[in-house]
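This part shows chain A:
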Amino acid sequence: MSAHAEPKIVAFCCHYCAFAAADLAGVLRLKYPPNVHIIRLPCTGKLDALYVLKAFEAGADGVIVAGCLEGSCHFISGNIRAKKRVLAIKNLLPKLGIAPERLEFFNLSSAQGDRFAQIAREMVERVRALGSFHPAEEEDSHDRRGSEAHRRDLTDAGAL
Partner candidate 1 sequence: MKACERQALDFTQTERIFSLEVGAVVLATGFEPYDARVVGEYGFGRFANVLTGPQFERLLSASGPTMGKVVRPSDSQPPKKIAFIQCVGSRDLRHQSYCSAVCCMYATKEAIVAKEHDHQIEPTIFYIDLRAYGKGFESLVKRAREEHGVRYICSMVSQVTEIPETKNLLIRYRDESGALREEEFDLVVLAVGMRPSAKGQELARKLGLELNEHGFIKTSVFDPVRSTRAGVFVTGACTGPKDIPETVIQASAAAAAVGALLAPARGTRTQTKHYPEESVPDGAPRIGVFVCHCGSNIAGVVDVKAVAEYAKTLPGVVHAENVLYTCSQDNLKHMKEIIREKKLNRVVVASCTPRNLAALFQDTIREAGLNKFLFEMVNIREQCSWVHADQPERATEKAKRLVRMGVAKARQLKPLAVQSVRIAPAALVIGGGLSGMVAALTLADSGFETHLVERRAELGTDLLGILRTPEGEDVQHLRARLLDAVRTHPKIRVYTSTTVQEISGFVGNFSSVLKGPWGEERIQHGVVIVATEAYERKPSAYLYGEDPRVLTQRELLRYLETGEGEQPRRSLVMIQCVGRDEKRPYCSRICCGEALKNALALLEQDPSRQIYVLYREMISYGFLEDLYRRAREGGVVFIRYDERTPPVVQRANDHLAVTVRDARLRQEVLIQADLVVLSTGVEPDPYNEEISRLLKVPLDAHGFFVEAHIKLRPVDFASHGIFLCGGSHAPGTISELIAKAQAAAGRAAIVLAKGELEAGGVVATVDQEKCTACLTCLRECPFGAVFINAQGLAEIEAVKCQGCGICAADCPAKAIQLGQFEDAQELSMIEELFRERVSAL
Partner candidate 2 sequence: MIDSTLKRALESKRFVVTAECGPPKSADRTVIEKKAQLLKDWVDAANVTDNQTAVTRMSSLAACAILKSLGLDPVFQITCRDRNRIALQSDILGAYALGIRNVLCLTGDHQSFGNHPQAKGVFDLDSVHLIETVRRMRDEGKFLSGDELTGERPAMFIGAVENPFAPPYEFRALRLKKKVEAGAQFIQTQIVYNIQRFREFMARVGDLGLLDKVYILAGVSPIKTPGAARYMRDNVPGLDVPNEIVERMEAAGKGIEDKKARAEAWRQEGITICVEIIQQLKEIEGVSGVHIMAIEWEEAVPEIVRRAGLR
């Protein structure tokens, strides 16, 4: 894997538990690879199955979804809904030529800073072993990124 081909992982974290645990990992100065980027959601119940597929489409090498421990979701059933959605996508991924191990759902409490760091390390290793499923893209070729979503975004930003 050449330098620029470092795997990139997005982590959808719920504000009350996983995001807080990530903060705690920082407070404890624990270490995990910078490949993991956190997107904060009010609750994993807000995770739309579309976000996961769009992440892979956009170029994610791995997706983490992390919510509260079962039974202690701030919004009662958000984490349960999220787990079901992630499971459904994990069953779909192999049919699209994507290894299901690239996507994983985790439960953890806001006090488990160490667990968050461990999850991040584990997923980076797992995804690095799987390599990138996108055909080696040299440069940012537009056609590879034919998706109309990409075009819409550029027009918004006034770049086109």
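Quick notes on this structure:
FYI, a residue touches a chain if its C-beta (ideal position, glycine included) is under 8 Å from a C-beta of that chain, and two chains touch if they have at least 3 such contacts; residues count from 1.
Regarding candidate selection, all candidates are chains of the complex that A comes from, given by their letters.
Computed from a prediction, not measured in an experiment: that's the story for all the values here.
Looking at chain A and the listed options 1 or 2, the chain it touches in this complex is number 1. The touching residues of chain A, when paired with candidate 1 in their complex, are 6, 8, 10, 15, 19-20, 22-34, 37-43, 45-51, 54-55, 58-60, 74-78, 81, 85, 113, 117, 137, 139-140, 149-150, 153, 156-159.
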